[in-house]
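After this line comes chain A, so read on.
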Amino acid sequence: MTTPLTVDLRGVSRWYGNVVAVNDITMSLGAGVTGLLGPNGAGKTTLLHMMAGFLAPSKGEVLLGGNPTWRNPDVYRDLGLVAERESVPAHLTGWEFVHASAKLHGLADPAGAARRALELVEMTEAAGRRLGTYSKGMRQRARVAASLVHDPAVLLLDEPFNGMDPRQRAHMMELLHSLGDQGRTILFSSHILEEVEQVSGTVQVIVNGRLAASGDFRKIRRLMTHRPHVFVIRSTDDRRLATALIASPAVTGVSLGAEELTVHAGDYGTFTRALPKVALAEGIRVRQLVPSDESLESVFAYLVSA
Partner candidate 1 sequence: MNLTICALTVRALFGRRRFLLLLPAPLILMGLTWLAVSLGASDQDLVTAVVVGLGMTAVVPLMSLIIGASVLGSEIDDGTVIHILTKPIPRWQIILSKLVVASGVSALVTAVPMFVVGAVIDGPKLGAGLAGGAAIGAAVYSALFLALSVVSRRPVLLGLVYVLVWEGLLTNLVSGAKVLSVQKYVATFAQSISGTPLMERPLSVAVAVAMSVVLAVLATYYASVRLRSFSVAGETS
Partner candidate 2 sequence: MSEAVDTGGSRIHDIGYRRYEGTNLGRLYVARSLYTHGLRSAFGLGRSAKAKIFPWIMVGLLGAFAVVVAAVRAQTGEMIVGYQEFQQVARVIVIIFLAVVAPELVSRDLRNKTLPLYFSRPLRRTDYALAKLAAVISAVFLLVAGPLTIVGAAAAFSVADVSGVWAEVRGLLGGYTMIAVLAVIHGSIALLIASLASKRAFAAGAIAAVFLVLVPIAQIPHELAHGAIGQLSLMISPDGMVDGLQEFLFGKGDANLEPGYRIYYGVGAVALVAAVVTALITRYRKVSL
């Protein structure tokens, strides 16, 4: 792999008659792993296909390293795509499939490249069997190998963890991480929050065809000031702490549970400064302070419902 490449979308829209699938999206993807997150039907696959050169944008441009992806077969020298649809030629063996991919890319040493790609996805032992005999996860890995064989700078994966068992998923996540660390631009789409949370901090959230948020999801959460932040606190005296906290203007609500205190704070910054002061003044030791809604799930739920 030579240099990192960016995928640029500028004002990209795609419609089918009256249905707008992608609505004026501008984003730039650089090196590292980015998760494309959105509910089903949000436009993730449409966006991925436009980036991969399999769909023309109705408006705007989709560029890879400065070149348009539509009607441009040369772009595939630097691009690998693992599509959602699982179909593979069932009559070829795993080795033949990846090797053919290497040959079609015009690589100087197709056999060597194929071997390396298969090792990367841990498919070397099963490579002699026909693809028709593979399990779903194995087929997926074979397709990933075939798309990595030419060492692309950009890798697009559409719902790559579909149908994988936990061990395979962990392995794939590790693989994507390491590829991202090598400086490649990796984009994968998912509607399962845990996957995205574990693989990448950077997300692009698509809701109803629009880009709802982009960046590190923790930072996104902090940007959402309209909703109170929720913290779970364990201390030496929850009830007294609760009474003291509700007096502070940064706090909008407290609720006592059996073991912990849940605090709704209107302003993250003010609250985090106020809490130590209040606890010190009351002589209460705070044992645990956890922001309980900074998960991607709450970010996502908020964005989707907004």
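Selection criteria: all candidates are chains of the complex that A comes from, given by their letters.
Throughout what follows, contacts are C-beta pairs under 8 Å (C-beta built on N, C-alpha and C of every residue); 3 or more make two chains touch, one makes a residue touch a chain; residues count from 1.
Because the structure is a prediction, the values reported are computed rather than measured.
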* Name the candidate, out of 1 or 2, that touches chain A somewhere in the complex. => 1
* To do: Going by the contact rule at the top, pick out the chain A residues touching candidate 1 in the complex.
  => 16, 45-46, 49, 52, 54-56, 71, 73-77, 79-81, 83-85, 87-89, 91-92, 97, 100-101, 103-106, 146-147, 158
